[in-house]
Every structure is written in C-alpha cells, then in structure tokens.
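All protein chains but one are shown in place.
Moving on, here comes chain A:
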Amino acid sequence: MEGGSVLRHGLPGEQLLPLTSADAVSMADTLVSIRDLRVAFGGVPALRGVDLDVRRGEAVGLVGESGCGKSVTWLAALGLLPAKAAVAGQVLLDGQDLLGASPATLDRIRGGRIAMIFQDPASALNPVHRVGRQVEEALRLHRGMAGPAARAEARRLFDLVGIPDAGRRLDTYPHEMSGGQNQRVMIAMALAGQPELLVADEPTTALDATIQAQILDLLRRLQAETGMALVLISHDLGVVADMCSRVGVMYAGRVVEQAPAGALFTHPAHPYTVGLLGALPDMVGPRRRLSAIPGGVPEPWNLPPGCAFAPRCDHASPACAAAVPALQPAGDRHLAACIRVNARAPEPA
C-alpha cells in the first residue's frame, strides 16, 4: 500500500490528510466512513448493509440487542473477523479503504490510529506478563519506544488513566488487579498508539455501577483532553445517552435509526427505538407497566421479507414486507429506516 506517509502517526495537527475528494471540507471532517458494509458467516447474513460515519473528535453510540451486529460492524471494519466471514462494502479511514488493506497496514492502524477495548479486560490482557510490559509492547509497536523511555511513557499513561501508585502498578499481573483497574490498563494500552478513534465495545458491562461511573468519567475526560473520536458500543441506552452526541440504533444487521442523542431519546422515530425505550424501567416518576416488545429477534437465517422488525411492530402493514426500508430523513440530522417516517411530518429543523 502507499502506506508510509499516510499512516505516519504524530501529534494531532501534523496529521497528513490525503484529500482526494473534491468535497474536501466534509472529507476532512469525517474520520471513518462505513459504506454498505455486509458480513455473512457461512452464507448467513450478520450485517446487511451498514452505513455509518464517525467525525473527528465526536462520540458516537451504537446500541442494539445481542446479535444485532453492533460489535461485528467494528470487528469487520478492523479486519478482526475470522477468515470464514465474507465481508463486503467499504470502510474508509481518511479515504483509504481498510477492507482491501494489507495485513501490515492493518497492523499499524489497529492499536495505532484506531484502538479497540472490549468488555472483559481480564481476558484481553495476557495473564503471564506484567501489565506494564504489555503497555510497553504497544508503545514499541506503535511509537518505536523502548527501554526507559517506554517505561516512563507507560507510567505517564497509567497516571493519565487514574491508576493509583502507577510506578508500582506497572509490575503487577492482571489477576492482582480488580476488573475496573484492568479496564484502566486496557485503556492505557489503547492510548499508547495515540489513536484518533477509540472503539469501546461494552467497556463497562462487566463492571459494577460505581466502577462503571468511574470508567465512563475517565473516557469522557480522555476524549476531551486528546480530541480522539469515540465509538461506544453498548446495550445500555442510559450509558450511550450519557456519553454520546450521536447515536445509531441497530436491529438484525442494519442501522434502523441514527440521530443526535437528544432527538433520539426525546423523539424516537423508528418503532424499534420507541419499543426499546418503553421496555426500560424508569428511575424516577410513577412506576408503570413496562411496554415489552412482543416476540424475539428473528433468526438471521430466517429473516422476514422487507423490514426485519415488522413481525414485532405495532404499526406494521402489508407494505412493510415489500422491501427493506432505507434510512430516510426524520428530522434534523435524524434518519430512520421505516416506511411510516415518510408519512409523518418531519420535526422542525
């Protein structure tokens, strides 16, 4: 690949922007652009055409239930799926398609320009190496640091992510630390490559509520300090509402709604989003019976024709089975994949 210069990673500001499009302004603004991403495992579709943009420095939430494809989207984008997965579409990082990129190029991008953290930090860390050494390895791979310089930088990163007594903690093993501390180590390791985008896949799901609050606080602070973009994948609408300025809702391998966080939670347009919010118990106000969405998610090998949500939808009509609905405007920067959106008056921009 043309690699070297494009991928050279330095401080923000000395970034090389390979602007090939005439639409230079929006290109410069968009960091990652996913277009019609399709993934199938043994002929069974897991993603059925996902479009998603991540702008520099923004926090995007991706919500949905088990199997909706929210994790697969980013595993596919970063080339982390097993070889048996059939992946098609485009994942553009500053205009460079990652899906066709060489393994060497991907190795430099993963953990470099784009870092990812997962739900279970203990299994993502190597149990037989001290945590400091694991962070130093990331520094060697992505920033060419070694010896005392790497050690000092690892220590700085530990301080940055709020690990108390950082100097001594570098020499502990993952099993000697709590789940929250291990997640901080993972975040430190992710920051080692000075990423422009951090993809956090259910980063607090395995943690207790008060520790979750600490980690979310940390991610928010790091994002503000480093200016990196954040993709937060979560099943918890509350977490996403709290952290993200823009949210995508996924169902059965597609993005069914995309909107600024405020609009999504106050004026959800897709019946599935409405259903998810209704199914969530409140923390304040009178207790009401939960409005559960009837039925279950369709099996990926047995999807209904047209809109995959139609069999569970209160508003479904025969027209819903005619074709898979495309995302259409439902308000200001608000898109929903539902044929009823057309019939509604869009909310004032």
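One rule holds for everything that comes next: a residue touches a chain if its C-beta (ideal position, glycine included) is under 8 Å from a C-beta of that chain, and two chains touch if they have at least 3 such contacts; residues count from 1.
In this section, contacts and distances are computed from a predicted model.
Asks: Name the omitted chain as UniProt records it, choosing among "ATP-binding cassette domain-containing protein", "Cobalt transporter", "Thiazole synthase" or "Methylmalonyl-CoA mutase C-terminal domain/subunit".
Replies: "ATP-binding cassette domain-containing protein"
Asks: Which residue from A:V131, A:L157, A:V240 or A:L335 sits in contact with the chain not drawn here?
Replies: Of these options, the touching residue for the absent chain is A:V240.
Asks: Give the residue, chosen from A:A104, A:A146, A:A213 or A:A326, that touches the chain omitted from the document.
Replies: A:A213
Asks: For the chain not shown, which residue from A:V44, A:A88, A:A104 or A:L290 touches it across the whole complex?
Replies: Of the candidates A:V44, A:A88, A:A104 or A:L290, A:L290 is in touch with the missing chain.
Asks: Mind listing the chain A residues that contact the chain we can't see here?
Replies: These residues touch the chain not displayed: 65-66, 164, 178, 180-181, 208-214, 216-217, 235-243, 265-266, 275-284, 287, 289-294, 296-297.
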